[in-house]
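Mind looking over this structure? Questions follow.
Note that one protein chain of the assembly has been removed; the remaining protein chains are unaltered in position.
In order of appearance the chains are A, B and C, and numbering begins at 1 in each one.
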Amino acid sequence: MANNAALDAAWAIDWLRRSAAVVAENRVHLIELDRAIGDADHGENLDRGFSAILEKLDAELPATPGAAFKLAAMTLMSKVGGAAGPLYGTAYLRAATAVGDAASLDSATLATALAAARDGVVARGKAAVGDKTMIDAWTPAVDAAASAAADGAGPAVVLDAAATAAEAGAVSTDPLVAHKGRASYLGERAIGHRDPGAVSSAMILRAAAQAAEASS
Amino acid sequence: MANNAALDAAWAIDWLRRSAAVVAENRVHLIELDRAIGDADHGENLDRGFSAILEKLDAELPATPGAAFKLAAMTLMSKVGGAAGPLYGTAYLRAATAVGDAASLDSATLATALAAARDGVVARGKAAVGDKTMIDAWTPAVDAAASAAADGAGPAVVLDAAATAAEAGAVSTDPLVAHKGRASYLGERAIGHRDPGAVSSAMILRAAAQAAEASS
Amino acid sequence: MKKLINDPKKVVDESVEGFGLAHAAHVKVNPDPLFVIRKDAPRAGKVGLVSGGGSGHEPLHAGYVGYGMLDAAVPGPVFTSPTPDAIIPATIAANSGAGVVHIVKNYTGDVLNFETAAEMAEAEGVEVRTVLVNDDVAVEDSLYTAGRRGVAGTVLVEKIAGAAAERGDNLDAVAAIGNRVNANVRSMGVALSACTVPHAGVPSFELAEDEIEIGIGIHGEPGRHKIPMENADGITDRLLEPILADLKPASGDKVLLFVNGMGGTPASELYIVYRHAAKALEAAGLVVERSLVGNYITALEMQGCSISVLRLDDEMTELWDAPVNTPALRWGM
Partner (left out) sequence: MKKLINDPKKVVDESVEGFGLAHAAHVKVNPDPLFVIRKDAPRAGKVGLVSGGGSGHEPLHAGYVGYGMLDAAVPGPVFTSPTPDAIIPATIAANSGAGVVHIVKNYTGDVLNFETAAEMAEAEGVEVRTVLVNDDVAVEDSLYTAGRRGVAGTVLVEKIAGAAAERGDNLDAVAAIGNRVNANVRSMGVALSACTVPHAGVPSFELAEDEIEIGIGIHGEPGRHKIPMENADGITDRLLEPILADLKPASGDKVLLFVNGMGGTPASELYIVYRHAAKALEAAGLVVERSLVGNYITALEMQGCSISVLRLDDEMTELWDAPVNTPALRWGM
């Protein structure tokens, strides 16, 4: 079993395609989450962005994971808008920088790239864990990935750990009052609702793990 | 039994008070009728006008039926607005002119006054019987009053005949397409609805008959 | 019914009072009988323009009181024409000696009340001419009805006749240009939802979630017919078709295209309608020379719009472009 195989451009492309699919499938769900504590556009925004990524991938395939991340970054930045656009855009851009032009990514590089992505979101959005944002998915994911990589797990396992932690992180936003983003205007009324950006982050990380699983 | 007694100012005042009461009671009903084929204001308009008449009557009582009709005419003209204001206003004004300063009205004078009122509405509104307007109540009322008076009936009976004919006339508007007023814009869609002005006319004529009955 | 009102019976008085406070630079409000008059009326030598009608169509008419448009506006109760006792003093106050033009939308109530008022004002020595506006092509068979209704074209009549009065045209000339605008404008409306008259408390008509009402008037009265919901381009075509069939413009004619909101429709949707209407008119060989898009004559909070097409001649265009300075329409000064 090739579970320790490093992940290449094909994986990165597959990840983006799977992300686009899961976002399209959950477009309405994400809109609904955002309608409850935001402005009902998160699913629409991401769907617009990832559809544009698919179009770009139809035109030309990036040669390295870094190039794929950069393509995602530029497309999301220019197509998504709202808070999620610059945040996801920065995340992919930092990940692209972190991996450079490596042809394939091993577990350690993956964990570093995830951390860089998260740091980018924090740099732009200034959110901490507990603020009821996508950071509540990203930070546990980054931690889980780092510890899996340190334990010697292969890339697919690292990403699976990240996705699982992100999913739990998204659930953990339910009881929180928001301190960043639109939901923060609601005060106590945000309690009981799940943060849409945390949910979409977990979906995208799950797509990464599935792409890794499929490539193995 | 004094059923043949001519009707005096007290009757005219009682008529106006009873009219105000029946309009107030049926304010919502008349609004509903007008909502179906007009603009939902007939009950509101008449209620505003007759309430103003009550206020004027509280201040000073007219000395003759003609003075009472004139007071009603001027008040309705200046308070009701819409189509009904000028039409009812003209009706009362013509009735006032028809009865002059007579202290009391006999059957023949009453029948003449009703005819003058109706003619005033026709002069202003140019409606014929069958156009689905208040004329569909007034013209049968005028005819019934004239024939009762010709048969030697007393004023109360003349007015009862008029009111009964007006009520039937109002019902007769149900199957009609309207050719005047707001309902005319509806074409076939007015069919099945009763004309609000015909209904209010019948109510007011019924009030006249009841006032006569009470005064006898 | 949820409305930003206090006592439903005081809606018009309080609203016009607020209007007077907000626009004290343009108008004075006479509270009883209620009318709104240009602050500097009457203007020596100028023909006076007076309009009015039921309330609920704001900014019509009070919003158009000011330089280059109306001298006075007489707001009736909601959807109910005002009475002569208010129209008469407004007419007298607007008269500088040059006479007054009444601009009246063709509804039985408005016609009758303005008719009485005109007679009585004439008895007081004011020369009055009446311009009857009846631009609504939704009303068919006008021989067998109260005739076509006056709807959005009223705004254009008031602007253009107002400019003629402002430049010094005499009484007959102002009335003539008002009639010429009316003769060259056609309108048709659609409702996506009904409106609720404050004193009635319930919506004026029923529309299912997938129905719209074509040929709607501005009083929440039902329209020509209900049809299933369509997209904006389709609805626009349905409104334009009877307008053009009736106006019969020649290829190359210059027109003003007016897309009017009924009160509850976002501006963005009006522009989507405008877009398709402008393209359709150009495709029909017309030249869209002027445009107006917005809530200019409304039916409370009704959702929907009307389209009006005015065939322009050079004089009308010049008068349209002339300066106007009112609370709701302003340019050139």
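Of note:
Following the convention adopted for this analysis, a contact is a pair of C-beta atoms (placed from the backbone, for glycine too) under 8 Å apart; a residue touches a chain by one contact, two chains touch by 3 or more.
None of the values given here were measured: they were computed from a predicted structure.
Taking every chain of the complex into account, the chain not shown here touches A, C.
Screening A:6, A:40, A:129 or A:168 for touch with the missing chain picks out A:40. Even with one chain removed from view, chain C keeps its contact list with that chain: residues 2-7, 11-12, 14-19, 21-23, 55-56, 58-59, 63, 192-193, 209-210, 212, 229, 231-233, 235, 259, 263-276, 278, 288, 291, 293, 295, 298, 300-301, 303-305, 325, 330-333. Residues 31, 35, 37-41, 44-45, 48, 77-87, 124-125, 178-182, 184-187, 189 of chain A touch the missing chain (whole complex, contact as defined above).
FYI, only the chains that are shown with their structure count from here on.
The touch graph of these protein chains has some other shape, matching none of line, ring, star or complete. Note on chain placement: the centre of chain B and the centre of chain C lie 33 Å apart, centres being C-alpha means. For the pair chain A and chain B, the distance between mean C-alpha positions equals 76 Å.
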